[in-house]
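Apart from one protein chain that is not included, each protein chain of the complex appears where it belongs.
Let's turn to subunit A:
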Amino acid sequence: MDYLFQQLINGLTLGGVYALVALGYTMVYGIISLINFAHGEIFAAGGYLGVILLSYMASQGVMDNHPWFGLAFALILAMGYCAMLAMAVEKVAYKPLRSSSRLSVLLSALGMSIFLQNGLMLTQGVYDKAYPTEFTHGGFEWLGVRVSFMQIGILAVTGLLLVLLNALVFKTRIGKAMRATSQDKVMSALVGIHSDKVISTTFAIGAALAAAAGIMVGLYYGSVRYDMGFVPGIKAFAAAVLGGIGNITGAMIGGLIIGMVEILAAAYIPHGGEYKDVFAFVILIGVLYFMPTGIMGENVDDTRV
């Protein structure tokens, strides 16, 4: 029994990581119907900025004396930096193509992804970078189930960001503007909503979440690499689709399901470890077959946009 619970904890943690990245995909898709392929690279950039800041602070002794301060500082700085990076990407690669076909924007996103990944490789090197992880050790054992503080941290941050994000979208003015822009860009502009600004803000928020995910992943697994954004990017995108793309709670649920399926397939199916991705995507196809808009997705009439 403790075996099952241990695997469920593993699945929740992995799912939490996917969910954090998936939020960014789903927000951008929700507002301009664009699959932002560069999102995985923003996640990697956040991981790198985290390692640079934390290593520097560790070398200065900050991490020994005020680990929580150091962590929060790195998190906030990386989130801010990635938000600006994403806004720059939006301005350069997506905004000029706002009125062209969806295919051109998609290609531009792919190009941006390759550009950013290679940029990371050239500036940061091809070697893995080790995270200073001394202060993340520790955890507790309860009825034979081991839970590390990092696992709790990942789930807590994911949960907190979800609540904050929902509050932002449904309770604030900018959230209202976002929902209006996503429903009808032209009409919302007519009633005085600055849609370019709203889109830019959406990119910034999604990127800040990805940066947080990048740092959490670096701390949890112990290292980052320039191409670390690719696979979680694909999985998170699948999670966003599974949950119903454009829906924030859906992205969260999708992320948790994909993480859970991967772990349980590896845990219970013989040779499941090598086919875990197959199981995750079979679930995705199965759900989409019966619920084409995803688990939480609404049926949107295409003529409205």
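Observations
Going forward, contacts are C-beta pairs under 8 Å (C-beta built on N, C-alpha and C of every residue); 3 or more make two chains touch, one makes a residue touch a chain; residues count from 1.
Simple rule for what comes next: contacts and distances are computed from a predicted model.
Looking at the choices "ABC transporter substrate-binding protein", "Peptidoglycan D,D-transpeptidase MrdA", "Ferredoxin" or "NADH-quinone oxidoreductase subunit N", the name in the UniProt record of the chain not drawn here is "ABC transporter substrate-binding protein".
Touching the chain that is not shown, out of A:3, A:142 or A:170: A:3 (per the contact rule at the top).
When the full complex is taken into account, the listed residue touching the unshown chain is A:126, out of A:126, A:160 or A:187.
Although one chain is not drawn, its touching partners on subunit A can still be listed: residues 3, 6-7, 10-11, 13-14, 121, 126-128, 130, 133-134, 139, 141, 146, 148, 217, 221-223, 225, 227-228, 231, 262-264, 266-267, 271, 273-274, 276-277.
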